[in-house]
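What you see is the complex with one protein chain gone and the rest in place.
Letters A, B and C name the chains as they come in the text, with residue numbers starting at 1 for each one.
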Amino acid sequence: MNLSRRQFFKVCAAGAGTTSLALLGFSPDAALAEVRAFKLANATETRNTCPYCSVGCGILIYTLGDRSKNAHAEVIHIEGDPDHPVNRGTLCPKGAGLLDFVQSENRLKYPEYRAPNSREWQRITWDDAFTRIARLMKEDRDANFVATNEAGQTVNRWLSTGMLAASASSNETGYLTHKFARSLGMLAFDNQARV
Amino acid sequence: MTNHWVDIKNADLILIMGGNAAEAHPCGFKWVTEAKAYRKARLIVVDPRFTRSAAVADYYAPIRAGSDIAFLAGLINYLLSHDKIHHDYVRSYTDFSFLVKADFGFENGIFTGYDPEKHSYDKASWGYQLGDDGFVLTDPTLQDPRCVYQLMKAHYARYTPEMVSTICGTPQDAFLKVCEMIAETSASDRVMTIMYALGWTQHSQGSQMIRTGAMVQLLLGNIGKPGGGMNALRGHSNIQGLTDLGLLSNLLPGYMTLAGEKEQDFAAYLDKRSPKPLRPGQLSYMQNYPKFFVSTMKAWFGDAATAENNWAYDWLPKLDKTHDILQVFEDMNAGKMNGYICQGFNPLASAPCKIKVSGALSKLKFMVVIDPLATETSEFWQDHGEYNDVDPTKIATEVFRLPSTCFAEEDGSLVSSSRVLQWHWKAANPPGEARADQEIIAGLFLKLRELYAKDGGAFPDPILNLTWRYKQPHFPSPEELAREFNGRALADVTDPKDATKVLVKKGEQLNGFAELRADGSTACGCWIFAGAWSEKGNLMARRDNSDPYGIGQTLDWAWAWPANRRVLYNRASCDPAGKPYDPSRMLVAWDGVNGRWGGSDIPDFKPDSNPTDGMGPFIMNPEGVARFFAVDKMADGPFPEHYEPMESPLANNPMHPDNPLARANPAARVFKGDWDSFGKPDQFPYVATTYRLTEHFHYWTKHCRSSSVIQPEQFVEIGETLAAERGIRSGDHVRVRSNRGHIVAVAVVTKRLRSLSVEGKQVHTVGIPIHWGFMGVARNGYLTNTLTPFVGDANTQTPEFKAFLVNVEKIQTIV
Amino acid sequence: MALQSLDIQARSATTTPMPGVRGTLDVAKLIDISKCIGCKACQVACMQWNDLHGEIGHNLGSYQNPQDLNDTTWTLMRFFEVEPEPNRLEWLIRKDGCMHCADPGCLASCPAPGAIVQYSNGIVDFHQENCIGCGYCITGCPFDIPRLSKTDEKVYKCTLCSDRVSVGLEPACVKTCPTGAITFGSKTDMIDHAEERVTDLKERGFAHAGLYDPAGVGGTHVMYVLQHADQPELYGLPRDPAISPLVEIWKGVTKPLAIATMALVGFASLFHYVTKGPNAVSKEIEKEEEEA
Partner (left out) sequence: MRRDPRDLIRYTAGQRANHWIVGISFILLGMSGLALFHPAFYPFSLLFGGGTWTRILHPIFGVIMGLAFILMVIRFTKHNLMRRVDWQWIGRVGEMVNGIDEGMPAQGKYNGGQKLMFWLLLLCMLLLIPTGIILWRAYFDFPVELVRWAAVIHSATAVVMICLIFVHVYAAIWVTGTVRAMWYGTVTRAWAKQHHRTWFEEVTRR
């Protein structure tokens, strides 16, 4: 059986046209089909940078609402920034899925504390967290700060507490973190440049 | 990157080696496909695995993991012996003619000055012969056997194609084919770019791999040119920025270095870092170091930093040694540390040797985790079955977990691999009580300062005097911080040539680091970022993507350090007379009429230096030229030499089979207790390498549904030959063991991992993607650093994640 | 109801002509396999744009995840390790998904009016609100694309982002593709671009590079540039795809023939009755029996 496409349609049309109407008198419904409505029509667009690798792709974040007082901005979609000279609107699979990072079920929502030898987290307030951490840090710094080394040289360093800085935090955060760490005399200080 | 992402489109040849740009940087890789499609460029991939970069390459050559120096050294030998070098370039812009000290030598794999006890070199002999005028002696005829050219030629003549093939397992014809293709770019109008990443850095000899690549580029005259350069593809969105800002044990912002404890004299500290030119007429830009340093101290300590107290020099901690992440975990494991703060960093997964990291964290008194996500590190104490088999009741560490914002919930700037600082804007509030990182740091700092102000304590001066001029002290705004690191004038800054001319008025933002002063009249948190937020406003937020020259130089898009320059060393794209080597791709050129350099980029040069003055293009080097001979800058030798990875399938280094000292990098730091943790090839016969997959980002995206759908479960890749030998079929579960632990994963059996003939024996490679863990929405898996060795590169201490030994066995049934 | 945002060219199970006066641009997506790095960004962009939240499955020994197209995976990277010549390994990676045939087998097969629509720009779109879940489109498709959802018993596949195209945007996968392996534009432009690519590939030693725009289905609005156009099987593509002759019989000649036959039987009965009259028991026998 090898009807050509054209023949096929002709046969169909002829057969269908004559028989259907004549036999049944049903009329076909209106030939309308609306595409899915464009979902970003009035969402707020914010320009941002992908936080993953170092290509630094421009992204557009779409949020619900127009930033009016009573509208809670919720990120609803993220895609590439077409103006960006490097990515020109494109995004890799991680970048294209950034929404799932923002909305990950594993986002932390409040400060937590795990006591020594405990099996669980307990929720604490920010103030409690800062107070307690600052006390621990001060205790350790006061006890272990090295003002001069064995050779009597001024070294002013604190080696018993260290810090790892975030490779995805902004320059502004990084700069403040650096000020913070060095003012305390920290040297056990590193970032993700190596890994 | 010396160049930048879009510039890759100007390349004629792209070498991807020590990286997998298509998978790890897909959107940057687009410029490779653009170069291929519109410049007819060719792409070469050299990698132990046939990666997704290789899938679109014109030529792929396999290589044994960890043998890259041998390959590149063989390439150097090929270029020198076939005279495929850019003569004009190497003579004028490199140290080819410089004479090296007579007592420098290299014997049986070891350079002069080695101390086997300390595993380190005394580098006294690694230097130039200096004349009485303090300048380096040269031999422009290149005949002197002590000139860099002759020494280098002799050093690399040993890397014959046969030797390369023996060490690397790369078939000789494949190696030679790569050499031929690369050699073509020694022509002035042909440019190659090299794209590499952690495939080069994560080795015990990683820095030298990169150096070897850079030497190839210098020989071919490809540094400073559009479409050329050495392009390190950074792994994280702002790791470039954090490095620029000096968030490393031994750094200060802008690649300034902290003083060692012996450097008690402030003047000597500055002097050592402000080198005088080593050749006549050279700029040696780092002579400006005191301006950068003093301005940073003014930014940090304000009025408390004065000329009298050496700008608070003593307040900065002095180094006994570098406390990099490996050193820190070594010390922590030895019980020498009490507290640790992990800000957006997941060391339990990222640092080598999980069991050591886990043990180390368990010895802490307290740990603070600041992160938007529930990381493995924050739950190192929790029993997660086979994936984290610990007993919480035996771990006494107090742990705080503080929720921070993610990118969508904050303003700020990030530095891309192209060195471009790009501003981003907040789109939504964070979930729950999460706070921005700088708000968390401020909260901690202000609490500490309050305690020190109230109760006193150890050396409170730097804490109490740290500048904190933020309108809302608990919420330093990103704008304020950006303005601070850009810098401002504390007094009127005048033109050094004309004291009546005020360049910047008191209180105004600085336009660039040229305006910095060493007299305390300027404050600047990070000199290389000076100009990012001037009186013109936030230049990092600029969005004009016009490209007037059509070669991708969008100078009005955001802002690049230094000085908005997009291609480093761009003076070298011109011949000594100042004419572009390839006028169709002009970055800068000497404009004789106006007596200035100009073009599509900001000149990386003294803008009014006439070519006839003979200033070299590498102005950051006191020599004014690029160095093949690294003098004393590297820990493991002035010329890169092949050493085996710390764990290698070979008993000896084929280059030096009878010298056990030269088997692996002699200058690599191995902690005492770690020697026993290395595996031997009889028990662990296969070479393993760890890497990223394009579907995932590090240990983050396993928290994201979409990434977890497209790559759901941990797997390892095994070549068909090895799979057949071990009776493994695709989809089977296998156990991969190293001397430090084991993981269980699904086997993906592939043609893409070839077994290679190395020193006459077949070497198999096992590929281990890193992305899974015991937290997240993807299927739980083992942290792959369960397997990796606790050793780093001799210079940077970057862990050797790319080459170690494992064994593989099929698991009959999965419980 | 407003007039549709895209003009309709054909509509499933509809026998009358579509409004067809306006002439719109024929669009097409070109997938250049020689540029594809298999990163799956298109897969994610598709899921994100279309709000699809698939299952997190298992790795069964391959990079290909999920293993197959499904109701939440409308496009899928398929990975093929092949050696077209000895010792020359190629890793061919093909983005699979609806081809948007000019003669769509799905539409021809669909019994539900308006469940499948072909817009005049070439997009073949499924309207799940009209879909009855019979799966006939699956039977009709020469490329094995539509997937019946176990969640709602509707069939799903790539829409070529008809919602984006209708407001003048490119499809999500096209936009996101990092290497430009996926491009979108008018069909003529895409064919021109494909020719450029084929020339480049031939110059790189792929003597049989070519465009995959199979005539058997009237051409497609999703086309491929193949390095080995002489061996589409290497990519898991049918060599000469066409609507199966069986489907043509089923949806073609059978339909009018059946109606004609049934009508004939009906009319014949009627005419028989009116011409021959009922077949009653003869009076004779009736009488016999009454008397008996």
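Criterion: a contact is a pair of C-beta atoms (placed from the backbone, for glycine too) under 8 Å apart; a residue touches a chain by one contact, two chains touch by 3 or more.
Keep in mind that this is a model prediction, so the values were computed, not measured.
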item	value
Listed residues C:T14, C:Q43 or C:N121, member touching the removed chain	C:T14
Residue, one of C:G20, C:G205 or C:G266, that touches the chain absent here	C:G266
Contact set of subunit C toward the excluded chain (per top definition)	13-15, 111-113, 115, 130-136, 138-139, 144, 148, 153, 244, 246-247, 249-250, 254-255, 257-259, 261-262, 265-266, 269, 272-273, 276-282, 285-286, 288-290, 292
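Just so we're on the same page, only the chains that are shown with their structure count from here on.
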item	value
Taking each chain's C-alpha mean as its centre, the one farthest from subunit B	C
Centre distance in Å when subunit A and subunit C are each reduced to the mean of their C-alpha atoms	35
Computed distance of Cα centres, subunit C from subunit B, in Å	49
Computed distance of Cα centres, subunit B from subunit A, in Å	25
Junction residues of subunit A - those touching two or more other chains	78, 87, 90-93, 95-97, 99-100
Interface hub residues of subunit C, defined as touching at least two other chains	39-41, 43-44, 47-48, 178, 180
In the complex with subunit C, residue positions of subunit A that touch it	1-3, 5, 8, 11-20, 23, 28-39, 77-80, 82, 87, 89-93, 95-97, 99-100
Subunit B-touching residues of subunit C, taken from the complex the two chains share	34-41, 43-44, 47-48, 53-63, 65-66, 73, 81, 83, 89-93, 178-181, 197, 200, 203-204
Contact set on subunit B toward subunit C in their complex	22-23, 26-27, 29-30, 32-34, 36-37, 40, 50, 52-56, 58, 60, 694-695, 705-715, 729-732, 746-752, 777-779
